[in-house]
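Since the structure comes first, as structure tokens, the remarks are kept for the end.
Chains shown are a subset, placed as in the full complex.
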Amino acid sequence: MPLTPEQQAEIDDLRASPRPTLRAVSEGMEAHLYTAYPVLDHGFVRVIDYMGDDAAITQAARVSYGKGTKAVSNDEGLIRYLMRHWHSTPFEMCEVKLHVKLPVFVARQWIRHRTANVNEYSARYSILDREFYIPRAEDLAAQSTVNNQGRGEALTGAEAERVLEYLKGDAARCYDHYEEMIGQEGQQGLARELARMNLPANIYTQWYWKVDLHNLFHFLRLRADAHAQYEIRVYAEEMCRLVKDWVPYAYAAFEDYRMGGATLSSKAIDCVRRMLKGEQVTQETSGMSKGEWREFMGVVEG
Amino acid sequence: MPLTPEQQAEIDDLRASPRPTLRAVSEGMEAHLYTAYPVLDHGFVRVIDYMGDDAAITQAARVSYGKGTKAVSNDEGLIRYLMRHWHSTPFEMCEVKLHVKLPVFVARQWIRHRTANVNEYSARYSILDREFYIPRAEDLAAQSTVNNQGRGEALTGAEAERVLEYLKGDAARCYDHYEEMIGQEGQQGLARELARMNLPANIYTQWYWKVDLHNLFHFLRLRADAHAQYEIRVYAEEMCRLVKDWVPYAYAAFEDYRMGGATLSSKAIDCVRRMLKGEQVTQETSGMSKGEWREFMGVVEG
Amino acid sequence: MPLTPEQQAEIDDLRASPRPTLRAVSEGMEAHLYTAYPVLDHGFVRVIDYMGDDAAITQAARVSYGKGTKAVSNDEGLIRYLMRHWHSTPFEMCEVKLHVKLPVFVARQWIRHRTANVNEYSARYSILDREFYIPRAEDLAAQSTVNNQGRGEALTGAEAERVLEYLKGDAARCYDHYEEMIGQEGQQGLARELARMNLPANIYTQWYWKVDLHNLFHFLRLRADAHAQYEIRVYAEEMCRLVKDWVPYAYAAFEDYRMGGATLSSKAIDCVRRMLKGEQVTQETSGMSKGEWREFMGVVEG
């Protein structure tokens, strides 16, 4: 469990003290506030604050489109319309602030999403805790043989054991030396900003991450996708669960149009039309490369 | 007064219905929520939502700097430290959403601040109201004779009268024609997206504008400054009043270090040092251009 | 023609003086540099500078993906792969700087694309020219009767004549008064920053606009689309022509996957699969709304 009793007591305190507000309130999100949901072996995601709800999206859209939006009479229909036609600004009107604890190699992927606000725990000022991500046996995936980026089956037997031994042993030894270098009785100690360089990328860090709903959806589309690395995907999936309770209409539209959707090229559209007219289209007659065709088959055949 | 009775009733309703929340609450900002504060002749600023308070800034900083921030024991001192040393990310942890009604020529300046979220009333979909900014007599400033950008004294007499007559007359005529073009009984009417091109830049538009506190401070530093155009400055000043009640410590630090502060060049610092040692420094011996020297005198002599 | 003889001479000069460089050179783009391509009645687009070419995209991708990219052997295939899988960062490695002259109401749409650098001609400092966009008769579209946002057929006869008369007359009168207000012999003149408020939205402005290729493609996808307003679409189309000569592989991939592509929702994908199995799917059995079904039919039937 990633929290100390003191931290848990602090969360319980925060959750015990509701205060009145005139702002938009999402009951679904209030139920999650501050609670740390575990991810991986030592990580977590927890919501620190949020702004807006489903109605805030349509309210902003109605400012923009005025009488133009009246044709779509209800919030759910309007949100689906906005999502389908790539209107991004109404979704930017909602904001969420998360506290995330995650391994450094996951943080390095995550931070590539630039349109967000971040305050990360600083290893220049402070000392990192002795906590490392060690995969479960079933997550020790082999390199894929068909895909440079992907994973194959889990390693087994002696190879799996050896990997776990390396990961645990190296993390422990590197951390022991990190501690020794930053100082002991009667010694000056190496500057923290230097000592941290000895720590491997599976050490945990933490940050506050604040993002608007449009950019969060973009993050989730890429990171909750089946092709994302497992260790970031589990964070994205946990966040999907939170977003679903926060803005249920927006999340449902996101699921239908983005997560479950697919983009067809003009060549692919042409093939669909020919196929619907009864033509037998093959990769050779499609005008697509083998890779494109394989992906296209994945869409139309499932 | 820029609001209809229906709009005022809606605001009163929203203000009458507090709901419990577990989020951070700023009492100062709750007092302002939804209320439309008048700006110029038909404009307003009102707060629709906010996230965070002074404590949210230091909370994020303490995640970042961990034990490193303990030396500064209280929130106010830490916020001053962060502002003084240009730490921007903790201030990004607060967010505010405003509803603003403003003339188009002001909106065109405002939108140049790119790091914000905007939903503007669309004149492609909807019909703009017949509301134009007409300056008060005392705001009919002449072109400055010393500064290409600035304003001189207010126009008076016949010249002032003529200007007001032009502004009012042209606005009225252009709007009449706009209305006629978009359609009358038995006619198709010109597309709204085309008809709007006939409207002058003092017509009012409105938008939802959402921004984090760091970027809001940047906006306010430039737009509440004495050199900003009067018509945007009055919006910035109204927003300063709101921010002061929202995050009082952060606003006080902003006032001291940004609004009331000044940046000296290395040449200017050198001059200050020489002057403090008793040397009589002149523009000629300062190494500065006349313009720089004049601005420098403004800082050291007040 | 939007250029003065002096401006044309300056362009000719710039085009007559090649200099050696060690940077990547795009022959296709060199042929366009500085030339002002007319758009609308007084507008233009011209390329001032560019960085990178098709090879710069794949070069950056090969830094990122290292040996992983070798499977795709050539630049064209790799660029198609990157576009298909939504890899945005390699396309960000190309940059272009344009000089654009455009009506203010077009500029107001354009500037909503925030990820770009802009220097616009300032009507606070300087005096705008007497140039207004007056649509051609065939572009005087009526409001669409089926779509709040769209255009119908062109107006004709007396109604068209009246519209043109209004647009021309109001622009001329507003500009006359603008000139008078900013000053005549023996008068102070109203500050320029105020006088400009009398100018209608079809007056021309100009700016330097600098953007990376990824964000430019995003702009073009939205603004060269059939649903974009005609007056911004003609700029986008002119820019498409320039981009095609600059980075031909990237542009071809953009055309296939973005401009000519379509995104299907999970419901739509399900319908395609059922239809390919021979099922007669109707709107009622599709699970889609009428609007969604109509758009879906547009994709699969063309």
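Letters are used for the chains, namely A, B and C, taken in the order the chains are written, and counting of residues starts over at 1 for each.
Just so we're on the same page, a contact is a pair of C-beta atoms (placed from the backbone, for glycine too) under 8 Å apart; a residue touches a chain by one contact, two chains touch by 3 or more.
A quick note: this is a predicted structure, and the numbers were derived from the prediction, not measured.
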item	value
Subunit count for the whole complex, all chains sharing one sequence, 3 displayed	4
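The rule is short, and it goes like this: only the chains that are shown with their structure count from here on.
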item	value
Rounded Å distance, chain B centre to chain C centre (Cα mean)	29
Mean-CA-position distance for chain C and chain A (Å)	33
Per-residue overlap in chain A, given as positions that touch at least 2 other chains	65, 67-68
Footprint of chain C on chain A - complex, ascending	65, 67-68, 71, 77, 80-81, 84, 86, 148-149, 222, 255-257, 259-269, 272-273, 275-276, 289, 291-292, 295, 299-302
Chain A - residues contacting chain B, complex	14-15, 17-25, 30, 33-34, 49-52, 56, 59-61, 63-69, 89-90, 92-93, 95, 97, 99, 117-122, 124-127, 206-208, 210, 212
Residue numbers on chain C that touch chain B, as the complex places them	103-105, 108, 111-112, 114-115, 118, 124-126, 133, 135, 140-144, 148-153, 155, 159, 162-163, 166-167, 170-171, 173-174, 177, 180-183, 187-194, 196-202, 229
